[in-house]
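The other protein chains are all here in position, but one chain of the complex has been omitted.
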Amino acid sequence: MGDSMSSARQEPIGVAVIGAGYWGPNLVRNAQATPGLKLRYLCDLDADRARRVLGDYSTVRVSDSLDEVLADPAVAAVAVATPAATHLPVAMAALEAGKHVLVEKPLAATRAEGLRLVEAAESRGLTLMLDHTFCYTPAVRHLRELVRGGEIGTVQYLDSVRINLGLVQPDVDVLWDLAPHDLSIFEAILPDDVFPVAVAAHGSDPIGAGRACVAHLTVRLSNGAISHVHVNWLSPTKIRTMVVGGSLRTVVWDDLNPAQRLSVYDRGVDRTEGTGLGAEVREQTIVSYRVGDMVAPALPEREALRAVMAEFAGSITEKRAPLTDGRAGLRVLAILEAASASLAGGGEFVTVPGDRALDAVG
Amino acid sequence: MGDSMSSARQEPIGVAVIGAGYWGPNLVRNAQATPGLKLRYLCDLDADRARRVLGDYSTVRVSDSLDEVLADPAVAAVAVATPAATHLPVAMAALEAGKHVLVEKPLAATRAEGLRLVEAAESRGLTLMLDHTFCYTPAVRHLRELVRGGEIGTVQYLDSVRINLGLVQPDVDVLWDLAPHDLSIFEAILPDDVFPVAVAAHGSDPIGAGRACVAHLTVRLSNGAISHVHVNWLSPTKIRTMVVGGSLRTVVWDDLNPAQRLSVYDRGVDRTEGTGLGAEVREQTIVSYRVGDMVAPALPEREALRAVMAEFAGSITEKRAPLTDGRAGLRVLAILEAASASLAGGGEFVTVPGDRALDAVG
Amino acid sequence: MGDSMSSARQEPIGVAVIGAGYWGPNLVRNAQATPGLKLRYLCDLDADRARRVLGDYSTVRVSDSLDEVLADPAVAAVAVATPAATHLPVAMAALEAGKHVLVEKPLAATRAEGLRLVEAAESRGLTLMLDHTFCYTPAVRHLRELVRGGEIGTVQYLDSVRINLGLVQPDVDVLWDLAPHDLSIFEAILPDDVFPVAVAAHGSDPIGAGRACVAHLTVRLSNGAISHVHVNWLSPTKIRTMVVGGSLRTVVWDDLNPAQRLSVYDRGVDRTEGTGLGAEVREQTIVSYRVGDMVAPALPEREALRAVMAEFAGSITEKRAPLTDGRAGLRVLAILEAASASLAGGGEFVTVPGDRALDAVG
Partner (left out) sequence: MGDSMSSARQEPIGVAVIGAGYWGPNLVRNAQATPGLKLRYLCDLDADRARRVLGDYSTVRVSDSLDEVLADPAVAAVAVATPAATHLPVAMAALEAGKHVLVEKPLAATRAEGLRLVEAAESRGLTLMLDHTFCYTPAVRHLRELVRGGEIGTVQYLDSVRINLGLVQPDVDVLWDLAPHDLSIFEAILPDDVFPVAVAAHGSDPIGAGRACVAHLTVRLSNGAISHVHVNWLSPTKIRTMVVGGSLRTVVWDDLNPAQRLSVYDRGVDRTEGTGLGAEVREQTIVSYRVGDMVAPALPEREALRAVMAEFAGSITEKRAPLTDGRAGLRVLAILEAASASLAGGGEFVTVPGDRALDAVG
């Protein structure tokens, strides 16, 4: 992800955080701790809320005016943590003011809106980065190396469960609230030639909240494998596990087990070639089982959002695309929109448009 | 489930076990340990295999002839543990010989075949019982009381995961191999007015085994809730958990945690009535969260198959339907057939025929 | 633990944190977040280290002079997070300057030094509080209610394991580094009439560090029960469990399981009265087993150090003894000194002086 160390010697990049709600305080804290960044504003329509987030001991300025913040030449970049519906106007205003933008997932409320942001950033040569936080955890970075590096062989299936007693959101269903995490992780770890082609979504709203609170997503991949996501706001137990099955190895990621987040199993089922036996015997012998050791790699304990900020600073300084750029956000939006279409229909598979199709949306 | 104690005082019921493969030895062991049953034969086409199962110290007879066994008037009942494709001829022969029948899941290879067995048993007044073993575990019996007894409130969702490195079967896919467990448990615990109405199945065969090795089943229930089943032969880690979400309580069953199989959470999300506030505020306040204690009920450690045998003996002696009778097996077959139809199609929802429709199949 | 709410309306208490090492940053963060406290200084001999702790955005003053800090009338209280060997001079200087003192565990390097601090505070009517952080966790507060409230019956045994790959300290052994946590928790939860009377300690130094890195502590309590502590700097796995066995219930506290920190078992072994049978039968029947449900009480997630700060503020404002006052720290020192004597000897039991004896030390 580049070397942002060099940026520390330069003038730090002035940053403003927009939005002092649920996620904003985390951005504030990590922006302050990142070499190469200089936090200048926390901006919220509710200035008191912003003041409470900063506390009584801070030298950071509070503003309730996005215009004021964007007009300040000391601000070179903004981090947007407002509701998804406002991402388009807020981020677009920032881009138009020539600021680099880090935006919370999802990129925008629709794929069309997201594409406008991507094009605005690309045409101006500005960084547009998605805060796909999980992609910056040591676990996912290791997983990415294992999967893209070929150590697990070909990808056979993915399964992600993300359930807990969650805040029922007033504006989005559980798919749009939680699945962006899983989809952006899939996006980050899969090889370039394994990508989503169609998605089916099933959901229910057993508490009458007016939107799906429980949902299952089946994503058919280009190599025939399926990846599955189970998201649920109503579960009293919190589960955050992902299994990535490969022909050589299978990796289990349990994010709630800090002592052993990743388990790499040298275990699996192989198909072996027939050996001239009769049909019946051959049917029973075409698979063999490997049960080898399990390795839990040592992973550093590091806050992912710190790495997000470092990558944001690095991509600006080095004028390169960040790991999770606007197009990555667009690909996640494409799956979410197809999933919503499936959910609104009868749960049938809906085609996920590819990158080329995405370009044609606007 | 009745009181089979009285049967102990009577002449024991002569039993033959048919099939000395994977499951047969368990039936042999438990039949021998059950008061009220007298094991007379272990019958297998491969008599040597049957002899090896019995070992060198047994007084039980071995036979390689089903006819011989069925002709013996000392045999009043048979337990069938042969491949599913043979259930129809074997069980039908037994019923026609006037024997009571306990049959491994699934009841038969098709719903039509299953119905023939049910009708044959009903017309003769014989017991036809399914060995839905899990339904006889202390955990499921307790779960059944909680769910049917109303303690969890209305059922909001069910989720079952049954994955492990499993034997790829030569004749059936992972749905038919594993999902009967989950579906028969749902069948046993759900109230009478909450039943499957449609099912969608997605699967894949990433190792080229010729049949689905990974599958996801979404069952839409009559009350709008969905139950989901994930079965997988390729997972290096074994998971067997079921979550039953209710409006008052949610139960998590982890069958691999003998120290705490059931966890009953007084936790959840409630919808509360609006209070005359504006739309925006109301939207955010219509749900409230309950976070109460969790109770793990004390459960006896008891082998489920022992209870299956006791129920088989009890239903014969008391001339009553067993807990898991032929019709329960038929209902599971109806869901499996609909799931297979969905899998063969594009994964769309397929209607599950109800009991009345089932009667019309033959 | 009193009501510190009222303090919020008054002029906040000016506080200085002394020591910017391992624990100091946590004190800084929590002092800033506590209503009723106003953090004025972070003081460290190494001013650069203090500046790094505060970061680039803080209005808090840095000082490398304890004298300067203590001379400032705006400072009414100090929180001392320096090495244990310096607690006496630092805390004594603060008390002599009329400041209230919160001090890291252990209170001082010796019991005699600790008593001097207690007497200095008592004679001046100043608060001297120990930062026994764990005593302020929701888990220990609940445990305290269960044990002191009689719900678990009489205390039968305590067992605490606190092991992980720990920093080998340059000045203290593993007993003085880790066991104060366990001993202060025992101190907080046990009823007044159950207290330590003697202690035996066994330890070893398998890596040649010059001091015990693995140690086992057996504390004999006044009611005949024993409490045991296992502390270990060399374990690759982190374990932090405490079992409190009672005649009615037993509580297991697993601090690394946030989803279920406390488990209260209605389980145990009872002695029942003999029933006139012969000796042999009676011997086998004098015990009976209870296997009831387990309850995991809902606990709030709350940072313990926040509650420490609130208690410090409350005790100052309300002019009352804090929950973990200097005498509590003195009782922990008494056990540690006896343990060190046992360790230096052959591991025999060494008497723990009681409160009255402690008064006589100075």
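Each chain carries a letter (A, B and C) given by its place in the written order, and its residues are counted from 1.
The rule we apply is simple: contacts are C-beta pairs under 8 Å (C-beta built on N, C-alpha and C of every residue); 3 or more make two chains touch, one makes a residue touch a chain.
Computed from a predicted model, the values in this text were never measured in an experiment.
Visitor: Touch as defined at the start, partner being the missing chain; which of A:Leu45, A:Leu167, A:Ala296 or A:Ala344 qualifies?
Guide: That would be A:Ala296, which touches the missing chain.
Visitor: In the complete assembly, which of C:Pro196, C:Gly245 or C:Pro297 touches the absent chain?
Guide: Only one of C:Pro196, C:Gly245 or C:Pro297 touches the chain omitted from view, namely C:Gly245.
Visitor: Of C:Val62, C:Ala108, C:Val214 or C:Leu305, which residue touches the hidden chain?
Guide: Only one of C:Val62, C:Ala108, C:Val214 or C:Leu305 touches the chain omitted from view, namely C:Val214.
Visitor: Since one chain has been left out of the picture, which residues of chain C touch it in the full complex?
Guide: 154, 156-157, 159, 161, 165, 168, 170, 200, 202-204, 206-210, 213-214, 216, 218, 224-226, 228, 230, 232-237, 243, 245, 247, 250, 252, 263, 265, 267-271, 280, 283-284, 286-287, 289, 291, 294, 346-349
Visitor: Using the document's contact rule, name the residues of chain B that touch the chain not shown here.
Guide: Chain B touches the missing chain through residues 32-33, 38-39, 55-60, 237-238, 256, 259.
Visitor: Just the residue numbers, please: which parts of chain A touch the chain that's not shown?
Guide: Residues 260, 263, 266-267, 291-298 of chain A touch the chain absent from view.
In this section, only the chains that are shown with their structure count from here on.
Visitor: Farthest chain from chain B, going by the mean of C-alpha atoms per chain?
Guide: C
Visitor: For chain B and chain C, what's the span in angstrom between their mean Cα positions?
Guide: Between these chains, centre-to-centre, one finds 52 Å.
Visitor: Could you give the separation in Å between the centres of chain A and chain C, each centre being the mean of its C-alpha atoms?
Guide: Inter-chain centre distance comes to 41 Å.
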